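This report refers to the structure that appears directly beneath it.
One protein chain omitted, others in place.
Which chain is which? They are A, B and C, in the order written, and residues in each are numbered from 1.
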Amino acid sequence: MIEQLRETCKRLLEEGKVNVVIGYGQDSPGGPVHPVFVTRTDQVGRLVWNDRCFNNLATYLTRRDIKALGKPAIVVKGCDERAVIVLEQESQFKREDIYVIGMACDGVGSPRLAKCAACSVHMPRFADETIGVSNTESTADGRFAALDAFLQKPLAERLEYWMNELARCVKCYACREVCPMCYCNLCIVDKNRPTVLDTSATLKGNFAWQITRAFHQAGRCVSCGECARVCPAGIDLSLLNLSLARAAEEHFAYHAGMDKDTPPVIGSYALEDKENFIL
Amino acid sequence: MENAYKPELMEVLQVTQHTADVKSVRIRFRDPAVSEKFAFRVGQFGMFSAFGAGESTFNICSSSTWKDFIEFCFRRTGKVTDVLWRLDEGDTIGFRGPYGNSYPMEQWEGRNLIFIGGGIAMPPIRCAIWYALENRAKYGDITIVYGARTVGDMVFANELDEWEQRDRTRVIRCVDPGGETPEWKYEVGLIPHVIERSAIPAGNTVALVVGPPIMIKFTLPVLDKMGIGKEDIYTSLENRMKCGIGKCGRCNCGPIYVCKEGPVFSLAQLSRLPNDY
Amino acid sequence: MSQTITLDALKRLAGEWIAQGKRAIGPVRVKDDFIQYASLTDADALMLSGFVHPANSIKEFLFPRTEPIYTYRFKGQAVELGDCEPNAGEQAIIGARPCDAASVAILDHVFNWDYKDDFYNTRRAATTIIALGCTDFDDECFCTSVGLGPVAEKGADALLIPMDGGFEVRCLTPKGEAFFAGKTQTSDKSAPVPAGPEVKFDVAEIRARLADNYEDPAWREIVLRCLGCGACAYVCPTCHCFDIVDEGTAVGGARIKNWDSCQFGMFTMHASGHNPRATQGQRQRQRIQHKFRIYPEKFNEVLCTGCGNCTRNCPVGLGVLNTIGQLRAFVPPVEG
Partner (left out) sequence: MSDASTFEPKIVAYVCNWCTYLGADQAGTNRLEYPSNVRIVRLPCTGRIDFNLIIKALEMGADAVLVSGCHPGDCHYTAGNYHARRRWILFRSLLETMGIDLERIHFAWISAAEAKKFQQTITEITEKTRQMGPYEGYRRVCEAGV
């Protein structure tokens, strides 16, 4: 698949259809995989594809420094592609302004990440060009297993768990910067008139920050799992996002980034939304 | 334990509004013992605290010879200046300083002085102007060029009249084209052009230029053409600061900390720095 | 002749230290495969083998991520300020990697030049650092490139070097001797000196390149993937930039010193909106310049101990080691 990917990118650059290819690269064989930006045909050799392509490259589509490079082609896995769809729904770009290269993906990480074991988009669906075929059958039922296990704990124990976990948060905002959905020019946590969230990494400030971050992804998070992977404090942030993703599915049958035409869940409403807690 | 970050409590003596969004405030130490020992040199700055909002960096714009108060001037742009905007006489704010280096007034003795300020940059040059006028004999001719966008944006405009009366002191005021009012009887034009056509003698002269980067960028070539060397042109940088004492890394620009080795630099020194300011 | 101590004796010593109500800190398995320096409630949690480098650094215990520096209360038009002394109870960091122990000797400079930061100094004085020599390393370690090594003694009060049956103990300062007083045995065996990673770059060459090539075109290209988070700065033993903010209510509150990072856009944003470092390339340049040219010029110390934490924690595989690697390998694109 790597050869095919390089051929495609070489052609795209030569024909001038794109100015930059946002893909994955590896400095040394077996070394860590990281994002690369290929702007010249003689650089396509830097592009790789293997089961260590963790980053969700869609986060670069809204970055000023990257947009300045011109029309991008972006290499996406199925989960990344869902992020591209949500960004398109939120009119961050017009679909024809980017060229999507979908990679058939049998899951990343060895052992496979939890998100991949329960992935339903092994084959990208909206790419301009898809490379490779995945015959891993999509089983989406196990994806809330970790969340269900966690919710068995009684209320006080859950709060205790988060008090221990979030005590380690240093507010480095890596979870915000890797997330394709976090593209605000000035994040609410950087605003000070008024200061809604404490900037200090006290437990109080960390609770307010993580609740805000998770809820701003309600109905938008595509469960790519990057926030949990990059957290230097080892906090399993995906639990928060998964609980919101499930609520969106159960109450509004909404799956983020799966279908371009259903309106975003928070941006719309239905007269007959059901609930049982309003007095 | 000695807390280098803890400010002195100050009492607000007087608040003066200059323009729609610029005020200057006179403050005095609540503790007379500290007031006694306090001294600073013109050009130095301090960190001014609006408790509950934060601290901001402003030049001390009063002359160092005035003993019973210090003054600072600010434009209302953010959280701290919002609180400072609502100050009344008798309120309490914090101050710590003086920080940074200062204008080398001794080195400038015997020289002609040109003070050039743009808009809100009047305060950093005002303290030096008053100091020079209070030691008038030590300095040659003094030329003050002050420009603002509109007549309403002039800061310390009343003091320009006072300075005009002083001997061997020439005041050139200007507003940007379109900023003048019918009764405006002074220059109209951008500062660099006004300087060019004002035929200011430039022999044995030191220039202090403070203002927005765009103004400085176009004023320097004019001064260069007048024959004022790079080591005789000074400016005061406006970096974002938090600690003011060389610890927090914010004002780091190339090899120097603006809060310690600055904010006053000669053009010669600045040309050796990366333009990270 | 050398001093030695067994693992059990060391753990008992740590237990006594805790029993005396003093704080003991060391590498702890916080979660399944996640190790961090953390306060110990009981000595058994102390991990002295089976890991390369914890996910954080010991900076946290001398320069905390957030600490109030004084409080204020409004009394009508007056304000009352209150002091915030750091709770500088005696603390021992047992099992700090040499690249973490070295950080204190580096940070002492910035926190003590001209003005003294007594919040740091008070904790520093109350801290005994027992370094733990490395027996192995990973691809991200590069201590040998910045003048340190697996058994470097810089910044440590005592050094433990693993050997069969326990550790060789080298007491380096009075604090170290006081910590191990009477707890070590003399023996003729001494620990084998482990090999460190091979040198990956020369700091003098990097410093020269940074000094005479500020507008290096490399910066625009090699750090395009940097996302501008604070992970590299916050896991770094020597990054010391901080922010000062007020947090409180209408009645009063505290002025708080928080960690900050030069990688955030707001770090140098002027009130006028002008930002001298508007692009991520400029910010990454500042990080490497500050560590390998500015701090050495000002304090004659490289602001990096080669622990590799920034590279291990970077979401996009940058960090000092990779950034410098790419800077050296960068060939400007031939135009046309």
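The rule is short, and it goes like this: a residue touches a chain if its C-beta (ideal position, glycine included) is under 8 Å from a C-beta of that chain, and two chains touch if they have at least 3 such contacts.
Keep in mind that this is a model prediction, so the values were computed, not measured.
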Residue, one of A:136, A:212 or A:262, that touches the chain absent here: A:212
Chain A residues that touch the omitted chain in the full complex: 147, 150-151, 153, 155-163, 167, 188, 196-197, 201-204, 207-208, 211-212, 214-215, 218-219, 239-240, 243-244, 246-248, 251-252, 265-266, 269-271, 273, 275, 277-279
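Methods note: only the chains that are shown with their structure count from here on.
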Touch-based graph of the chains, sorted into line, ring, star, complete or other: complete
Longest centre-to-centre distance from chain B, chain (CA-based): A
Central chain (by mean CA position): C
Chain A-chain B separation of Cα centroids, rounded to whole Å: 49
Multi-chain contact residues (two or more partners), chain A: 192, 195
Where chain B touches two or more other chains, by residue: 54, 78
Complex contact set, residues of chain B against chain C: 1-7, 9, 49, 51-56, 75, 77-78, 81, 88, 90-92, 94, 212-213, 238-240, 242-243, 245-250, 252-255, 260, 274-277
Touch list for chain B against partner chain A, complex: 54, 78-79, 82
Residues of chain C defined as touching chain A within the complex: 30-31, 34, 36, 55-56, 65-66, 139, 224-225, 227-231, 233-235, 243, 245, 247, 256, 258-259, 261, 264, 266, 279-281, 313, 315-318, 322, 325, 333
